[in-house]
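All protein chains of the complex are present and in place, except for one that has been dropped.
Going by the order they are written in, the chains are A, B and C; count residues from 1 in each one.
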Amino acid sequence: MHADPTGVLTGTHFLNGDQACCEGALAGGARFSAGYPITPSTEIVERFSKRIPTIGGVFIQMEDELAASIAIQGAVWAGAKAFTVTSGPGFSLMMEHIGLAAMTETPCVFVDVQRGGPSTGLPTLPAQGDMMQARFGSHGDYPCIALCPSSPQECFTLMVRAMNLAEEFRTPVFLMMDEVVGHMTERVQIPPAETIAVTPRKLTDKAPGEFRPYEDSEDLVPPMAHAGEGYQFHVTGLTHDERGYPSMTPATQAKLIRRLREKITRGMDRITQVEEDNVDGAEVVVVSYGITMRVAQRAIKLARAEGIAVGGMRLVTVWPFPEERIHALAGRVRALVIPELNMGQVALEVERCARGATQVIPVPHAGATVHDPQQILDAIRKGAGR
Amino acid sequence: MPELASRREVAAAPDAVERELTEIRVAGFGGQGVILAAQILGKAAAIFDGVHATMTQNFGPEARGGACSAQLIVARHPVLYPYVTKADILVAMSQEAFGKFVPELKQGGLLLVERDLVRIQQDLPERVRTYGVPATRIAEKLGKRVVQNIVMLGFFGAVTEVVSRKAMEQAVLSSVPASMAALNKDALQAGYEVGRACLESRLPASECDQIPEYAAWLD
Amino acid sequence: MSTAETPTEMPLCEQAPGENPICENPVEQFLRTDRMPHIWCPGCGIGTTVNCFARALLKTGLDLRKVVVVSGIGCTGRVAGYVKLDSFHTTHGRAIPFATGLKLANPELTVVVYSGDGDLTSIGGNHLIHAARRNLDLKVICVNNLTYSMTGGQAAATTPEDSITTTSPYGAFEPAMNIPHLVAAAGATFVARWTTFHVAQTMKAMQRMLTRRGFSFLEVISPCPTLYQRRNQMGDGLDTMKHYKEVSVSNNNANLAEIGMTKSGQITVGNFLEIERPDYLEAMRAQLRNRLQERYIEVGGAPCQN
Partner (left out) sequence: MAKGTVAIKTERCKGCSFCVEFCPPKVLALSPVYNAKGYHPPQLIDPDKCTGCDLCGMYCPDFAIHGFRFPKAAAEPAPTVGAAA
């Protein structure tokens, strides 16, 4: 299925990441968004609120992020594709509903334009400190999918992809932007609608009465139904059986939680997106994501000019973590260098996956700006033993 | 396509590997249209000239009163590092912006100022060339003070080679409401004319007042 | 069947009610009977309100495929799980914003929010206020048992002064929230309060809410014999029902500022308020059509699907 041309602003534009993200949402089929203003994410819904009435859909500004993050889920069950956007403190407030979406298998997208924290932190300045919050922020054990764009162009393409992955796996998907990417303006090419693939919602073809909302299916992603169609189904955040009824037994919990995890694990090949640059034969590989990988590329060039064989690996999907790729890489290099705008979050994952096979050198940064490429260069030199 | 960075010497390592880019800072105070100017400039480069441009703006309380600025990197290749490290060009629309950003201007760089609002009271980095334009005055004479940023863009277009004239015009017209097209076109034209006259006269900025095309706007 | 057959009629129903259609309780069709008996305690009033709700639905003749129930968390939050309608048991306090998304994405739906006092007025208080302000077309039924029951009977925003609860062991001293007054002030266009004793009035109020448009709010005062009445030596569920009968005063014109609940004083009940003003969707459509003219694509009956 391809995108509905009504929502696709085909052409070449000069947009910031936030604006491009909004266009991605529209191209991906989003016709509902609920939001609460917070810097630096606000431009996404500002644009959506302007665009959506002429496309056919609804934007509502809610009273807080808790409301926004669950209103979109109501809209999903009513038949719309929906997303919300936020930043730092708002992301914290949305955590409970990320768990609800995971538990009820509600396809929706959460965009977090990361800013410096903790707390109010740096409203207008960048960080990548929410990576672990995206992964583990809501209580309970659930998997998630998180994508990290590093340009406005990618804010568009990855937002479309996020909307699609949400539908394919019936799970909340995160677009983990950062303030730099969100506020950076660049050329964004939006292709014609017919070339943009859009994943339709997986709906049941069963008759009311035969429909079991959470039944096992081959890919572990049960087809859903929308309210108002006569299925009279029940959805609950409680642990539930195949009928969707609360069933708080060890067996039901084990079955449900395992399936939620397994559906993502099984889909790893379709979810994982990693970009490699001269990784073969590299002594050192820089592993990073988002804006930091762009900055790191400058350091990589500088290191190559010094004769160091450096490769780069950009994690476009950070969650689920490309565990095997990192593990395989770790066995072939002298060091992995992990710059990120936090004190070492994804570096922990890299370290875990390297399983001691190589040296892991984090390049932490507290945020408020991006790395000085020199810091990354120094780490590369260290990894190469220079 | 104009030759980028043609005016500049190749900077010293470590950033020599990426020298095919131009780093521009546009700064002023809130209400001068500084961000829009940078946006239009970036659009001219990225959309109409087909090179790469990355624009970032400084947000926050300072954007509502004091110094407000935008950064633009124009390059032949995709821009990696999004911020100005050493500005090739500083466009200063206010005294405060000038004071704040002149230290990041590189040696041999280009300084464009709002002639009536910026007084160059401090030492500039070596070999910096300065050009001034009475952008606000010209805009007022054209009828609306708000087009001061467009006048500055015209001036910028004339004294630098970052974007083509055609791209600049397309970028301006695609960024302003249709009802304001004529005024913006005039503002851009005026800026270009003053800039070209200034450049062709080969006079130092402080003596540009003597040029008839320039002086015409000052009385 | 004739009256002459009466003597055989009743035992038949008692033994096998399913075999004779006339013996079928009319509310059965609204219930997920495969989940019965429900979890509510003996003498709890929540089931009584559901009974009224089912009968109200029956009387309205609404297409049940288009009626959705959304609940939050708590004892009343379990209502969503027992009604045989599209039903959503969401998070604590957030039934209203979930319902907001449902309603706006598919305006054809009749969206009922059915939850408790703790859920709707405390943790979800902000959403209650804003949905009322927006005059969003939601039918909100708040069963108020004056305490947090599901968690074991703690003090709530609605607990009357001097009441003993597990977190006010020496008696509550915060004034109880006057919910009808709050929602009326916030902009609700229908506000009523009844008790579980007033089954016919409760049912009628529900019927009215289901058939009108705009933010409609019904508070039903209900016993929690296990946790509230017992700790306050107020007897069991039946005693509480008798108490309601005794102390309730029906006054549709009551001054809402003066109807706050006390531990054993008068309970003012009534259909306090019904006014007309454009609901959220009407206001949204009018505004957008006015500004955008023919460029506006109205979100109508059909869900905003892609």
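Side notes on the structure shown:
Following the convention adopted for this analysis, a residue touches a chain if its C-beta (ideal position, glycine included) is under 8 Å from a C-beta of that chain, and two chains touch if they have at least 3 such contacts.
Note that the coordinates shown come from a computational prediction; the quantities given were computed from them, not determined experimentally.
In the full complex, the chain left out of view touches C.
Among C:88, C:148, C:197 or C:217, the one in contact with the hidden chain is C:197.
The residue from C:43, C:77 or C:107 that touches the chain not shown here is C:43. Touch with the hidden chain on the side of subunit C covers residues 1-3, 6-7, 9-10, 13-14, 17, 22-28, 31, 36-38, 40-48, 50-52, 55, 197-201, 203, 236-238, 241-242, 245, 248-250, 269.
Throughout what follows, only the chains that are shown with their structure count from here on.
Contacts from subunit A toward subunit C in the complex involve residues 4, 7, 29-32, 34, 53-58, 60, 62-64, 66-68, 70-82, 96-97, 100, 198, 226-238, 245-246.
By the touch criterion stated above, subunit A contacts subunit B in their complex at residues 12-14, 16, 39-40, 123-125, 180, 183-187, 291, 294-295, 297-298, 301-302, 305, 369-370, 373-374, 377. In the complex of the two chains, the subunit B residues touching subunit A come out as 13-18, 39, 42-43, 46-47, 52-60, 79-83.
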